[in-house]
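For this view, one protein chain was removed and the others were kept in their places.
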Amino acid sequence: MVKKLPKNLYIFLIFLFLYLPIIFLIVFSFNEGKYSGNWTGFSFHWYKELFEDRMIMSALANTLSIAILASIISTIIGLFGAYSIFRMKSRPKQMLLTINNIPLLNPDIVTGVSLMALFVFLHMRLGFLTMLIAHISFCIPYVVLSILPKLRQMPKDIVDAALDLGATPMQAFFKVVLPEVMPGVITGALIAFTLSIDDFVISFFTTGNGVNNLSIAIFSMARRGISPKINALSTLMFIIVMGLLLIINLRREKEK
Amino acid sequence: MKKWLVLLMVCVLAFTMLSCQQDDEVVYVYNWGDYIDESVLDKFQEETGIKVIYEMFETNELMYTKLKNGGNNYDVCIPSDYMITKLINEDMIQKLDYSKIDLYDNIGNEYKDQAFDPNNEYSVPYFFGTNGILYNKEIVQEPVDSWAILWDEKYAGQILMNNSQRDSIMVALKLLGYSMNTTNEAELEEAKDLLLDQRDLVMAYVVDNGKDMMLNEEAAFLVTWNGDAITLIDENPHLAYAIPKEGSNVWIDSMVIPSDAKNIDNAHKFINFMLREDIAFLNTDYVGYSTPNMKAYAMLDEDMRTNEVAYPDLNALEYMEVFIDLGDKIELYNDLWLEITSQ
Partner (left out) sequence: MLKKYGGVPFIVWTIVFTVLPILIITYYSITLKDGSFSIDNFKMFFDPRILNIVKRSLSVAVLTTIFCLLFGYPLAFFMNRVKPTTERFLVVLLVLPMWMNFLLRTYAWQAILGKNGVINAVLSFFHLPTQNLMFTQTAVIIVMVYNFLPFMVLPIYTVIKKIDKGIVEAAEDLGANQAKVFTKVIFPLSLPGVVSGISMTFLPAVSSFVVPDLIGGGKSNMIGNLIEKQFLLLSNWHLGAALSMVLVLMILISVYFTNQYSDDEGGQLW
């Protein structure tokens, strides 16, 4: 019991630190007044105004659809990419890995601006498609880096064994390799989704045609004060995600 | 699991296809964030059948970057004065066809024919304002009438300046009695020294976060625009706004049409619509910034019309200037600001 206390206390303190701003955000979504830090009374009216704000709602829709599409597409491309890197010889493998890491190392702004320059050079109109392409581009490296270690952890000759037993390369991939790397695939997809949802800089430079995502909408508000409508939105997102995860966890418990 | 994934993807694709549908008549508008009453956009569509595709930017320079690099074809943009000069000089905006803007005379004469666009060939005013000192009357018990008060050691650590080079260098230049558009290196050097001296007294060079701080009474002074000041004073009556006697900046944000606009007719219709008194009134009422539209001004209630912060007597104020584009000489300012921010 004594041994447990320092451990639990430490965990509690760190998470308190992590959630301090979140709690603050949630509390002020119920504030009557417009300015956070200045509590003037309890009210739900920001929640109501949130749903009436077409611009925020459409930005939210764009954010979610791009995040979902980007994470799915980047996971697929990244999965096959990781597999072919895995099977490569050392020289091309190292080179491809280094190139893969470039978006990770580049500051956001450089990635955003260089992609915009590219789209203009290719005479593409900026809009939903270009923003999607940009998101997929910065997600793929994370997917690849999540899946590669899992590929390495695979029992060495498992693929050859499957081939020996008469499987086609396709079957070997889908029935043997894929299940082995699945945790990496899921992690990669999740990371891709998380990064896409909150991206600002890259989205800003690669969008157009009236397509805003949530971060851009919020950033444009900053000059005149971020409305608590955004606090309300974040609170709702938080509750929904928490709820989903609790449900998933409870189902797992039941299965046991 | 796979089935759900496929279903999800199909739904998302369908949804994005739906939202990509183009209406027949459109107009692409690029404006500051939170700078319009959105019901106005719906009204425009109802009355004219033209759909407004609306985007927002945070700074003039950002808008300029996106405009310059193509990939977008905006029909109407709403930049600030000095940026308009730059756009004119670089042929990025086109002359307006006033036969299509018959409500132009709603704009008060004192806002027309400014240095940044003489004869208003390219722009129609949208909002205007002043730059000044927002201060807390409880903390500052003396009259605020000079920029020098921002160098007063009494208020060390309670002064908020802007993290914007032209706005902050302007303060120093005005205090020294020079033009805010000077390219005289000796004058700029003096301004630099002043600002370096002030650095230790400054609490922070804020972007947009200064407003919350004034409301929470965490600082004594903030250099800001009158439009924001009005809203803040409303929320906290301890605050007040003053334009120093050395003069300050008057700014005008105006509507322009980029050279590569695709829906020029619709752009003119939009501009004309914004000039309608009821529409301009809705905008100024929602946004809180001062309108240059005389008919809309007449619709405001007496408190607002006589509010000195919102509608100062510009003729009575001396040494007020508009920012102009400095072209390549801006490098002098860049250098100065780099010096100050790299300490």
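Note that the chains are named A and B in the order they appear, and that numbering of residues resets to 1 at the start of each chain.
Keep this in mind: a residue touches a chain if its C-beta (ideal position, glycine included) is under 8 Å from a C-beta of that chain, and two chains touch if they have at least 3 such contacts.
In this text the structure is predicted, and so the values were computed from the model without any measurement.
Only one residue from B:L194, B:M213, B:I264 or B:I324 touches the chain missing from this view: B:M213. Although one chain is not drawn, the whole complex shows that of A:G41, A:P107 or A:P155 it is A:P107 that touches it. Hidden from this view is one chain, which touches subunit A at 7, 10-11, 14-15, 17-22, 24-25, 36-37, 77-78, 80-81, 83-85, 87, 90, 93-94, 96-97, 99-111, 113-115, 117-118, 121, 133-134, 136-137, 140, 142, 144-146, 148-149, 152, 169-170, 173, 190, 194, 197-198, 200, 214-215, 218-219, 222, 226, 230-231, 234, 237-238, 241-242, 245, 249, 253. Looking at subunit B, the residues touching the absent chain are 59, 61-62, 64-65, 68, 157, 163, 165, 199, 202-207, 209, 212-213, 216-218, 330, 334, 338-339, 341-343.
In this text, only the chains that are shown with their structure count from here on.
Rounded to whole angstrom units, the spacing between the C-alpha centres of subunit A and subunit B is 34.
Within the complex formed with subunit A, the subunit B residues making contact are 5, 8-9, 12-13, 15-16, 19-20, 28, 32-35, 38, 53-58, 66, 69-72, 207-208, 211-212, 215-216, 228, 235, 287. Within the complex formed with subunit B, the subunit A residues making contact are 33-38, 53-55, 58, 61-62, 65, 68-69, 72, 116-117, 119-120, 124-126, 128, 130, 205, 208-210, 212, 216-217, 219-225, 227.
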